[in-house]
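Heads up, one of the protein chains got dropped from this complex, but the rest are sitting where they should.
Take a look at chain A:
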Amino acid sequence: MMHFLLLFSRQGKLRLQKWFLPLPERERKKIVKDMTTMVLARKPRTCNFLHWKDLKIVYKRYASLYFCCGLESQDNELLALEILHRYVELLDKYFGNVCELDIIFNFEKAYFILDEFLMGGEIQETSKQSIAKSVEASDMLQETMEEYMSKPAF
């Protein structure tokens, strides 16, 4: 099971945080700080796996964003790389050539997409098309309601 998924920029600014475990706020802040320090300190052509306390940390850099997740000891690290990649693909499909700004200004949508892909630290759906369809349908639902109420979404 994944314990957390973090997205942060090269300057260490947090862009998305998803926690699959109940942890107090202070604990979360500490983990974020540790992760950013550890991952940003890694040199370019090193492997994507780290050890932190009893968790395996898998991270991957996409353009200016670092995707970092914490796994338990029985989880498959290579698969985690695939999971991160899948998430990026979903974002890319949704936003069309996604970049960091998209995620900054539409963070709530990034969360909605993530919630269609992962749940409780596990994968929910393995088909990209299926996820894309659901997100689209939810957006439509939202929009229709808003159009009906003739107000902008947020």
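Criterion: contacts are C-beta pairs under 8 Å (C-beta built on N, C-alpha and C of every residue); 3 or more make two chains touch, one makes a residue touch a chain; residues count from 1.
We adopt the following convention: contacts and distances are computed from a predicted model.
UniProt records the chain missing from this view under the protein name "AP-1 complex subunit gamma", selected from "Integrator complex subunit 11", "adenine phosphoribosyltransferase", "COQ3 protein" or "AP-1 complex subunit gamma".
Not every partner is drawn; the one left out touches chain A at residues 14-17, 20, 22-24, 29, 43, 45-51, 74, 76-79, 81-83, 85-86, 104-108, 111-112, 115, 119-120, 122-130, 134, 137-139, 141-143, 145-146, 149, 151-154.
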